[in-house]
Structure formats: C-alpha cells, structure tokens
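For this view, one protein chain was removed and the others were kept in their places.
Order of writing sets the chain letters: A, B and C. Residues in each chain are counted from 1.
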Amino acid sequence: MSEERNWATHREAKARKLAAISSLLDGKIAQTKDAKTLLEGLIAPGDKVVLEGDNQKQASFLSKTLAAVDPEKINNLHMIMSSISRPEHLDIFEDGIASKMDFSFAGPQSTRVSQMIADGTLKVGDIHTYLELYARLYVDLIPNVVLVAADKVDHEGNLYTGNNTEETPVIVEAAAFHDGIVIVQANEIVDKVPRVDIPSDWVDVVIPADEPYQLEPLFTRDPQNINELQILMGMMAIRGIYEKHNVQSVNHGVGFNTAAIELLLPTYGEQLGLKGKIVPNWEVNPTPTLIPAIESGWVKSIHSFGGEVGMEKYIAARPDVFFVGPDGSMRSNRAFGQMAGQYALDMFVGSTLQIDQYGNSSTVTNGRLSGFGGAPNMGSNPTGRRHSTPAWQSLRPDNDPLGKGQKLVVQMVETFGSNKRPVFVDSLDAVKVREEAKLANVPIMIYSEDTTHIVTEEGIAYLYKTDSMAERQAAIEAIAGVTPVGLRSNPDTVKDLRARGIVAFPEDIGVNRNQATRSLLAAQNMEDLVKWSKGLYNPPAKFRSWS
Amino acid sequence: MSNSFVELHARQRAEALLDAGSTRELIGPFDNMISPHLEPQGIVPEADDGIVVMKGTMAGKNAVVIAIEGSFQGGGIGEVSGAKIVAALEHVLADNKAGKTVYPIIILDTGGVRLQEANYGLLSISEIQNMIIALKKYVPVIGLVPGRVGSFGGMSITNALLSYVIGTDKARIGLNGPEVIEQEAGVKEWDSSDKNLIWNTLGTKQRQATGIIDEVVDDDVAAFKQAITSAINEKKDSQRDQRGDFYLSLLDQLDPSQPLDIAGYDKLFKQVTVKEHHLAPAVAGTEAGTKSRGRNWFEILTGIKNAQSEVPTVLHAQKDGREYIAIVPDEHNRFPRVQHGEVGLQEGYTVASVVNDLIAADKDKPATQKTPIVIVVDVPSQAYGYKEELIGIHMSLAAAASAYARARQAGHKVVAFIPGDAVSGGFLAQGLQSNRLVALDDLDITIQAMSKASSARITQRTIAELEEATKHVPAMAYDIENYQKLGSLYRLIEGVKGYDHDARAVGTVEAALDDAFASLDDAPTDLSFRYTNDIAVNGADGGRKATNQVRALMDQQWNA
Amino acid sequence: MNSLWIFPGQGGQSASMLQGVDADLRTHVEDLLGLKLQDTDEAYQDSVQLQVGIELLQVAQIDAMFKAGLRPHLVAGHSLGVFAAAYALGSLQKDDLFRTVKRRAELMQGAYPSGYGMGVIVGLSRSEVEKLVARVHSTAHPVYASNQNAEDQTALSGELDAIAQVVALAKQNGAARALRLKVPVPSHSPLMTEVSTQLAAAMSAVELTKPNGIYLANYSGRAVRQVAPILEDLTANLKYPVYFEAMMGVARDYQPDSIVNFAPGQPFRKVLAQKFGDLHQINLNQMSVSDAAFLLNKWERGSY
Partner (left out) sequence: MEKLHFKYQATQPIDHPVHIGVVASGDLEVIMKPTDKTESELNIVTGSDGFKEVWQNVLTRFFARYPLLADFEINDFGATPGVVNLRLTQAMEALKDEQ
C-alpha cells in the first residue's frame, strides 16, 4: 500500500489562508480598511470565485475591492456570477484579475460583455439559466471563495439578509460545506440580528462595507408609461388565455405588458366576473403594480425571488399574502423561486425583443449579449412534471392516450418595438451573436417547442394547437403584423386558422378594441399605487409621479 | 375605483361632462377646418386643430364645453383653434344677452401660444380674454385644469380671468414654463430639471393655498361634474383679476433682493395688510429716466420732461383729454427682472389700478365722453423670474388686460401705440386689449410670442431652422411689417422710428392717433376690427382668412 | 460625480464662438502656432482656423470646468473631439494638442483638393448601407460606409459621384433621409490612410500619460484605460469609422449619472436620448460653465 492519501487538502488550504490573516480579524469581523488585504490573502490565482451579483442586490463593496487588488497577486480567476451588473465586474477581466466567466444575465453590461468576448478579453464558460448555474455550484463549479452581501451581521457572524435574501443561501451553502471561504460584506454590524438567514458557522469573514450594497428597483413599472396597445393585449390575454384555460398560478416577467394585466384584473377582470376564479397564486417579485389586485382580493399568495425597493412596509403588513418571517420582514429566495416557477406554475407570461418565424425568442440583439434572466426556467415545459391542474390538462392533446398536459408559456409582444424595428424576424440576431462570440449554443431564451401562445396587438396565436411546423408558422404570421414574417401571411389561411381556433382576433374572443384605454387601468400612475396601498408603498425617488 | 378625467382626451372630456345623448360637436373633425399654417412648416395638423367645441346639457342646463387637446402640439393656441374658441364664446354671449342662459366651460390643457403660429396665437388669446370678460357679466365662466400640460403662457392669463377654476393635483399653472425661465434668466434663477421645485411651486396644492386656483378635486369625472354644478348654482366668482390692492400691498412688504422660498411666501401671503393703491400721474423730473422708446414717446405725447412716477416703471398722465399709459425700464428697479422694461408683478397690477381708477371716475359719463386711452407699447416681454412665478405673475398681467378690456367694453376708446417692442405676455397685458393697434414702421421693433432662443428650445429647432420658418409664415416673423400682413394693425406709420422726437415725427404720430380715435366713433367696442379689415379679409399673405372661415362655419352650425 | 464628457467635432462652429475663451489661453495658442484666429464664418472655411478654433473652445471649457472642481469619469470625442477628450483625462498635454491639431488640419486640407467628401443616410441599418455601398464602390470610384452616429444613421465617405449614387440608392430603398454633407474631405475612411501615417509621424515625439478616467475610442467603439489605444485613436481615427453609437452603448454600461456636452453645437441629441433616456445633461453651447457647475453640484448632492 502506498502512502495514505490526504483527504482534506481543501480544508487545510483554507485553514492556512485564514490563519495568515487572523491578525486582521476580531472573531470573524474585519475592518473595512483591510478589505483589499483580506481578499489578496484569501483568494489565490485561478480560484473559482462566486461574486454575488444578483438580479437586484449587488455585493458592490466587495466587487469594488476585488477590482482594486494587485493583479500580480490575484489573476486568472474563474468568476461565477448570476448577473453581470456593474462596470467593475468586467474591469477585473481587463486587468487580468479574472479570465473566465460563467454567468446567467448581463443586461446592464451587455454591450461591453459582447465586445470583450469578441476581443478575447473574457472567456465564457457558458451562459446559463439561473437554476443551472446554482446547480453547477454543487457539481463541477464548486467555488473556492464566495463574496456575498448581508444587511445586518451580529458579532458572532450570523447574517440577516432580509427582503433581499435572493441568492445568498444557495451561494453560501456551496462553499460552506466544501471548504470554500465565505466572505460577507455587511451594511451594518449589530448586537442582535432580527432573524438568522444564514448561520454564523457557515461564514468565515465579515467586512463592514463603506456604504450599503447596491439595490436596484428592477421590478417597478410606472403605470404612467403603459400604452393602449399593451392594454389591448392585456385584455386579450385575460379573456383568451387566463379565463379560457382557467389559470390558477402564474409568473409574470418584468415589463409593461404584464404590468398592464396586473392593473386590468381589478377592472376588466372584475367586469368579466373572473374574480376568485383565476390566478390566486403567484411566484413573482413584489411588483408594485400588483397592489391593486392584492387589495381588491384577487391574490391569495405570492412567493418572491427577491424584494423590491419601497415595498418593504407593504409586504410586512400583508403576511397572509407574502412570505414574511417571524421578525416581520419578508424573506425571498431566488433558487426556490426558480424551482417553483419551473415546476409548480400553470403559466409563464413574458416578453422578448425578437421572435423568429418558428416561434423561438431571444433578448440577445446585435452588439448586446444580455444573457437570460429567469425566463428560460419558467418559460419552459418541465417534462419531469407529474401533477395535474386544469390549466395544464387543458393543453393535453386529444389524440394521444399517453399524452399529458403542458405548462402555458405565453409571449406578449408588439409587432414592432419602440425603435420601429420588427420584433418578428426570419432569423434571430442571436444566431449571428453565437458566431461572433463562438458560443456552443444559440442564446435562445424560450424555444418554439415550449411556447404555447403568442399575443400581439393583432391577436393570439394558440401555438399548442398547431400540428405541424408549417401550421405553427402560419399562425405566427397571422398575428405578426407587417413584419417580414407577418407579410407572408395569406388571408385565406388566416380565415381557416381563426375558424379552427388556432388564431383569435379581438373580435373573436369578445374583446372590444375601443375599450382599450388608459382609463381602464386600476392605477394610472405611482401616486395611485401609493393610494391603493393605503400609504404603505413608498416609491423610490426616481419613480416619484410627476404626471 | 375612480373614473379618471385626466386620462381622457379633449373630445372624451367634453362628452364626459355633458349629459349623454345631448351632445353636438361644432366644427368637428369632419368639417375639414384644419390649420393652414402647420403643413408648410412640416408639421402634421389635426382635423379639429386641437379644439373641441361641444354643445349639450349638463344636469339639464344648456352648456357649451370648449376643450383644448393637450397632447396635440402641447395644446398650443393657433389661428384656427383660437378662432373656434372665440366664435363659440361669442355665440354663448349672444345667447345669454338674448336671455337664453348657456353656461360656458373651458377645459384648459395648454402651453399657451402655439409657437408655430406665434402672432396669430397671441391675437387669438387676447380675443378669447375679451370674450370671457364680456361673458362674466351674464354667467360664470368655469375653467377646468385637469392636468397633463396644465395651463401656461398666455392661456394662464386667460385662466386668471375665469370666474372659477377647478383642477386636480396632476395640474400645474404658471405664466412662463421653467424651461423658458432657465433660457431667459439662467439656471440659477430656475433649474428646469428640478421637478420637485417645479411641482412644489406650480402644482395645484401650492396654487390653491395662495389663491391661484379655486378648487382641487380628485381625478374623477363625477367629482368634476359636481364641482362645476355647484359653481354654477352658487354663481361662484373669485374675481382674480380684481386683487390688485392685495398683491400691491404684498409686494410692498416683500424684499425682492432676498431669496424667497415657498414657505417664506406662504407666510408672507398670510400676513398681508391690504392697503388701497392709486398711482398719481407722472410729473416732470430733473434727471432723465432709463432711456427707452416707450419713455421717449410718453414724454413727447404728454409733454412731461424726464417723467417720473411713484412706481418708477409705470408712467401715466392725461394730455388734451387723453390718458397715456406706459410701462418703462428702470435700470435700478428693486425688482431685478423688470429693469429692461419687462412687465412684472408690480407693473401689471399698477396699470390695472390706473385704468380701474379711470373707469370709476368716468363711470357715470356717457360713452362718448369717456376718457380715451393711449397705451404706449414698449414691452420686451413679461418678467422671467422664480419669485414672479411663485407669486403668480399671470394674475398681474390678467389684471391689466382685464382693466383695459373693461374700459373698452364700457365705452372708452383704447388705442395702442407701438413705438417699441411688443412681445408675449407683456403685449397681452399692455396693448392687445385695445381696439386699434397703431405701430411705427420701424424694423427695430420686435413683435412676437417668445424670444428666438426660447422658441427654438421649446420647439426643438435650431435658431437657423426657426429663422427659416419665419420666412414662409408671416405669423412666425419678428418684425412689424410681417405683422401688418396679418391685418391686425389699424395703421403702420411710415417714416418715423422709435427714438425720433423731431417735430415732423411728432406731428405724424399725433395725426395717426387722432385718426385712430376718429375711426372709433360709433365703432364696436370689441376687437372685431382686427379680422374684418381689408388686409385681414383679403390679404395675399393670409391675413385672418382662416379666422373668418371658422367664424362663418360657427355661425352656420351654432343653431343648426 | 460620475460624468460622461462629450466633445463634438466639426459642424457646430459659428462666428464669435471664441468670445468667451480665456484671453491668455487664446494668446498662448496663437503664439505657439504662429496663427491669428479670426473667429469668423469666412475664416472657418479654412481647415486650420476651424480645427484649432474648435479645440481651443473645448480646451477653454475643460479648463474652466477643472477650475470649478469638476472632472470627467468617462470621455468621448467625436473625430476632432478626440484631442480634447484625451486632454480632459490628462493624457495629452495642451501644447502637444494644439500643435497636433494644426498639423492634422494642414494634412487634411491638402489631401483631397476636390471631388471628395461625405454624406449621410438616416433610416437604414449599417448592414443595409454597406450592401448599397458595395454595389457602387470601385477602386476608381471609392465610397465607404463610415461613421455610425446612431443605430439608423450611417455616414458615407468617398468620391462625390459615388456618394451621390449611394444616396440615390438609399432613397429608393426606404431611407428616411439621405444627403451629401458639406464636408470637403472623405474623412474616416481608408482614403485617409496616408494622412494618418503622416499624422502618426508628426506625433511620434508626443508623450501620452495614463489617463485618469475611461476613454471611449472612436476607431473601435471600446472603452480603454491605456495609453496605446488612445494614441492609436488620436493618430489613426481618420482612416477608421467613428463608432459613436457603440461608444455610447459602452458608456451606458458604465452607468454615468450625468452627461456634459461640450460646444460647439449639440449634434448628438437623438442618440443620447436613445441610449440614456432622461439622464441629466448639460449643454455647454447653451449654458455657462458656472451654471453647469451649479447644476452638477446640485445633482451630486441629490437635492432635486
């Protein structure tokens, strides 16, 4: 027998590193000024590092500190980030501190991401959906170091992450139980945390931040900016999809189309007598445009991926609806939210920048590699699903004895974007971007096969009813307006598709276009939302309503 | 949930107020009465030119709703839109005079003059104001400012003349838009990017607290209807154009060299001790006042050398039975924003006091013996300043316009003599309520609705593009000769310039004034001369042809 | 303050634009270059008067901004404006700037005495314009798609006849506007390769220092923080298109909190509105530096 293998190399390496910097710690608590020295001591060249860049919450103090380290000491890191949101997330690649990236979403940095991939400055591991990225943290992307953000930390190192818990648990767990190093930036060190979201023995180092972590109100849509096309599409969706399929649980993507639906439920939905019959259960961020529907009794439960700035008090006062801890503040969790969104929902409704002639959609456009948000998980049909609901069953094909239901995946788009560019195109920009960025796959957000409905201002295409790709294309053409795709539509085919219920125009489902006015919205501006919330909602300054 | 009034467009707003089934639109979108001035400038017109005139009943009472469409060209008033309002109000007046009570309701959603039809807009607005003042003797003229654009520019002056004004918290009221003040007086005077400051200053909450708007209701159709009904039933009239003594007293107690914020103003507003204000005639002085064309001609025509007055910027005096009134610059004035002759808070109210005193003095005289008035016009603009807007300069200008209009309607002959600039709100207050405009043919005179720099900024054109437009559209031009092509002048006096004072020049001007007054013997006391003279009716460059078409069409449709 | 400073090139000049320029600076530049600046419309027909005049105006405004305690985080010059941009980051020194700009103007003036220039097409994508250009371009009649000023706004550089042909084709193919510009040089195209080479030679003695901020390069549309790409941009941008649209896309990723548009003119209103929405902007052709400082400080405090 050869020499006994050492089975704890990770643990020993971690212990050595921590020992080397132990003089800078008081228990687990460090001082702000030592942040750079700490990172230089705890991160090694080539390490896999998770930097918490969530959808809303950013570990901005740690990301700035990482961008300031000496590239001679730390280089060639392999970054794993669900969201590339801040300039320094990419600066570290320019300076050689990092070289490879696995990520999900890059919306706020999409131009630079595409340039840096093209220039070879940034090597992409892969572009993931959220759940995939979290899953790989436990399989082949196990992190050496994770850098996360907390609101409050006590002297023991227990973390309170509160409303914006988001991804912190799933990231920390991957490191804490595989001898990775967990470094936390704290807005505040307190004697006692309101509740423990992450226990202290999962945490190695806590650094008080120079300023609170960045938090963006990403899911706030000012009703002032909802237009009549969006209202018309919302009316069609409510009648032709929510009501028709008896939808009980839903996720709404972020956008004005879905905000319109939320604000139409208490008015148009009420007129149709749908209250109490549809969408009581939601997996969605606490978007302020849901307030009127909640207040008028449409909503039974909401679980959220993250918090939303300004909604804290309102959420705390509605514990029957939201997930609120015993301390009285909300707890969010993106990993569980994505899981629920993929498996437990009847329907996903979202929007996109381009849809091709077959029905594939993508938000990646020329020069902007934005990646994916939560849409691919929620906007896909989980073939592992076994439980049945009326909406799911309603999509079951009649002619297959082993057939099963399907999740409703709805794309709502105006046929032309605000820049007057067509949304329906023969070929997605994403195809070209794949070539330029040398990606393995075309970055498609939602595949045609998963897309069951497309709603435009012209009508609804019930794609799940089509029985061939040619028919699917014809249904898309019928509602694609005067885009290159729509122009191929044949009037006789359209008549046939309408007769067979594969395409519906507003008049076919009893929607009156002249009713589509802004007066039909339950709230027309932010002020109205505040009134609906009985003063509990406190909009961020940039959303102050100026009419 | 409430039924939003603000979200509605003009036509829907009119329909929402009137009883279902009772409505009839006049000069509507099918009548093809579009502005002839927009397409030549590359601007898409609207079939109703942004004005909806709708007859009907409100809770059974006869009513006419005049609604301005704020989302078409910012609710700006041009020739056709202005003429629609004037013609409608004229019929309302005639009906009421004939004993048929009709209630006019005006929905304001407007930036004021439509800058692409600048001088037409200014003329129209003065004619609208004339009608409102005449109508108030018979019925309350109710104004609504629901919000989106709000009520600005020349139409804020109109707003101040209305009997009773109702709005929501989505509305703002002010004379000069913050962007214009920033352009004219600098960003330190008013930062137009500062939305908080804008809303806190011009929003209806503040405006209601300081008497600029009468009532603020929820954004709800029913709330508006109810407020209108009670205003009509109770014949509410806030007489906003008659508050000169209050505001002149307030200004006496204000130190314009110190900053004034909202809280400070609110405090001052509550503490005012009201004193009567009467301005004594100007007297000869030893030192020359700040030089201006207006002062030059005031001194010539009244024979008062180095005229001085207790209010240094307002000169008035009688000579040979005529009252002369001038607003002049005062380089050391305690209000910095009027030092170049602009019409400010004090000027408007003071002119109003002078004219009101004259109306009162001549109250019992027969019309033929009422003192004729000469308005000496040399106003480069209204005053652009933060304090001016906070206090409500539009009401001061309204007070002056109202006084001149009431004097004229009472029988005073009013002639405006224009030796200097005649611009924007200043001109609406000091000149445009006369029934004869007489001007020097002097190309140094600027006559317009807004300075080039501001107009370019607001209409998002370069100054070069703006100047190009002025070549094709006389109403866009800045000179008096193009102005004459509109038919608005009674006489353009050739061969005399603003600073002339020789005997020949004086004789020519005096003869022209005599002639203008003579023409007013037995003439109507309204402003109809401007669109009924030969140039207006037949002028090759447009005149007021569209105005006359609108008037004819309104006559045809009113009782159809 | 995380401010983006933008420096336009030629086009917005007007007589008397140098009136507010610091007199000492103007004298210094005139002495340095042995050149009397006329500041009249006629003089601005001359390339040297024009280019030196514009850069003098921009440098004077930069100095005044510095004096008011204001610095950029990001800079973007357009064509000639790159020199002021490099100066604003402390990378290029003042005297080097003016000597180089004068040389640049002389070289450009002599390059194409007649028959060449630029055009612009609005309403077609770059790839659509490139297809039309390919149909017309030949060695004898060269024309190139050059500057990308907005997503749907592509410039043309080349021989005038060839430009006219592309303009005509563009109109037939749905362009909202297509026209020749009053520019007598086929700038930002391979036709300027020789001029670039000479300019690079003229700049060989100039030392740049590391910029204290982020520089958006014309020729690549990239954000850079190193000397080499800045030098490349200063010497060679004449032979490459200005990828201004891409520069602004990158600038947006840096999340600036305000934009300062330097004089003369205000040519980027549309693309800035597309990229930045209602982000705070200063236009120094309409506003004094003192007013600009007032606003920037107020925005910094967040008291609005």
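To be clear about the criterion, contacts are C-beta pairs under 8 Å (C-beta built on N, C-alpha and C of every residue); 3 or more make two chains touch, one makes a residue touch a chain.
This is a predicted model, so every value here is computed, not measured.
J.: Which is it among B:72, B:120, B:478 or B:558 that touches the chain not included here?
T.: Of the listed residues, the one touching the omitted chain is B:72.
J.: Touching the absent chain in the whole complex: find that residue among A:222, A:295 or A:414.
T.: Of all options in A:222, A:295 or A:414, contact with the hidden chain holds for A:414.
J.: Of the residues in subunit B, which ones touch the absent chain?
T.: Given the touch definition above, subunit B has residues 9-10, 28-30, 39, 42-47, 69, 71-73 touching the missing chain.
J.: Across the whole complex, list the residues on subunit A that are touched by the chain not included here.
T.: 228-229, 232, 414-416, 418, 420, 456-458, 481-482, 486-487, 489, 491, 494, 505-507, 512-514, 516
J.: Touching the absent chain: which residues on subunit C qualify?
T.: Output for subunit C: 122-123, 174-177.
The rule is simple: only the chains that are shown with their structure count from here on.
J.: Distance between subunit A and subunit C based on Cα centroids, please, to the nearest Å.
T.: It comes to 39 Å between the two C-alpha centres.
J.: Mind checking the centre-to-centre distance between subunit A and subunit B? Centres are C-alpha means, answer in whole Å.
T.: 55
J.: Roughly how many whole angstrom separate the Cα centroids of subunit B and subunit C?
T.: Roughly 45 Å separates the two chain centres.
J.: Specify, in ascending order, the residues of subunit C that touch 2 or more different other chains.
T.: Residues of subunit C never touch two or more of the other chains.
J.: Along subunit C, where are the residues that touch subunit A in the complex?
T.: Where subunit C meets subunit A, its residues are 151, 221-223, 225, 246, 249-250, 252-255, 274.
J.: For a test of understanding, state which residues of subunit A touch subunit C in their complex under the given definition.
T.: 86-87, 90, 94, 108-112, 115, 119, 367-368, 419
J.: For subunit B, which residues are in contact with subunit C within the complex?
T.: Its residues touching subunit C are 183, 186-188, 191, 193-197, 457.
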